[in-house]
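Removed: one protein chain of the complex. Kept in place: all other protein chains.
Moving on to subunit A:
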Amino acid sequence: MADQEVVISCRNLWKVFGDGAEKLDLTPRTTVEALRRSGHVAAVRDVSLDIRKGEMLVVMGLSGSGKSTLVRCLARLIEATAGEVLVEGRDIGKLGEGELIDLRRRKMGMVFQSFGLLPHRTALENVAFPLEMRGQDRASRIARASEMLALVGLKGREGYFPRELSGGQQQRVGIARSLAVEPDIWFLDEPFSALDPLIRREMQDEFLRLKGMMAKTIVFITHDFDEALRLADRIAIMKDGAVEQCDTPERIVMAPATEYVAKFTSAVDRSRVVRAGALARPVAGAAVEGAAVAADETLHGLARMLLCDPRARIPVAGRDGALVGLMDREAAVEIVLGPVA
C-alpha cells in the first residue's frame, strides 16, 4: 500500500474558531491554552496526514476532539485557518468556487451522521440529486440511481420518502447517494453513530461488502474504537484537535504512542486486533515445520490452535502462500490470554 500515490495530503492544518483567527501566527508550538487566552478555540491543531490511493483511514476521537471539523476541512466544507489540503496534488484551498463544485461533482462523495437527506425528495430522487446537479439527463440519472439503490439493498423502496424509511434504510440511501457519482474519494462522518447497535453491526458488514467491491480512498470518522479497529487500514487517534497517533490497528494496540492512546487501547481484546502477520519474525535459519497459518488471521481466530499446537514457532504465510516468517507461539498465547490479572 505504501507504494501507492498519495490522494489526500494535509500539511500543518489548523482550524481555529474565534474573531480574527486568520491573523494568528500558528506554529506547531502554539498551545491550546495560549489560544484560549486570546479567546480562540482550536478545533484542528497542526494536523499532517497522507492518505494513499485505495487506503481506508479511520479518524477516531471522542466528541469535541475535532474529527468532524478535520473531515470538513478535507472536503472544504469549512475553510481551514492555516495549512493546506492537497487533493491529487492540487491545493483545494486555492480552488475557485466553480472548480470546487466541479471537484465535488466528479471526485467526492460524503455520508453524514444524521443522513442529510432532502425530506421533500423520494429515495430515488435523493440518490439522483448529485447527478441532477451536474446536469446529467433524466433517463440516465434515474437508471444510475436505481442501480445504486439496488446495490445497497433498497430495491422496491425507490418511491419512499426519507420520513417513511427506518434509520438504517435512510443511511443506505445516504450511502447510495454518496456513491452515485462514482467518486474516487469517499468521506464518511460517523455514518453509523445514529443507528441502533444491531443495525450498526449490519451496516458495518454492508459497508465492508461495498468497500471490497470498489477501490476508493476512504476517510471514515467514528468515536467508536471497536468500529475503528474493525474497519480500518490505518487509524488516526485525535485529542483536542491534534492527531496523537496515526498507525495500523495492530501498532496502535501493541505500541501506543502516548498515554492517551494507551488508555484507549487498554480495554481492547488484543487477540481480536493483532494478526499473525504482525508477530511473524524473519526465519533466520530456524526450522520451519508443519502447515503455515494465514498472515491476515487474527490471533483470536487462531486461539484454539495456538493453545493445542506443540510447535514453539509457527510459520506464517501471506495470501499468495509465500512464507512471511515465524510466529513465536508463546508470545501469541500471551496476547490471547491477556496480561496476568
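In the analysis below, a residue touches a chain if its C-beta (ideal position, glycine included) is under 8 Å from a C-beta of that chain, and two chains touch if they have at least 3 such contacts; residues count from 1.
Quick note on the criterion: contacts and distances are computed from a predicted model.
**Student:** Refer to UniProt and select, among "ABC transporter permease subunit", "L-lactate dehydrogenase complex protein LldE", "ATP synthase gamma chain" or "Cation acetate symporter", the name of the complex member that is left out.
**Tutor:** Per the UniProt record, the undisplayed chain of the complex is "ABC transporter permease subunit".
**Student:** Return the single residue from A:Glu164, A:Asp196, A:Asp296 or A:Glu330 that touches the missing chain.
**Tutor:** A:Glu164
**Student:** Sort through A:Arg45, A:Arg104, A:Arg172 or A:Lys216 and give me the one touching the missing partner chain.
**Tutor:** The one listed residue touching the chain not shown is A:Arg104.
**Student:** Would you indicate which residue among A:Leu117, A:Leu229 or A:Val316 is in contact with the undisplayed chain?
**Tutor:** Per the contact definition at the top, the residue touching the missing chain is A:Leu117.
**Student:** Given the full complex, what residues of subunit A touch the hidden partner chain?
**Tutor:** On the side of subunit A, residues 72, 75, 77, 97, 101-102, 104-105, 108-110, 112-122, 129-130, 133-134, 156, 158-161, 163-164, 174, 177-178, 181, 187 touch the unshown chain.
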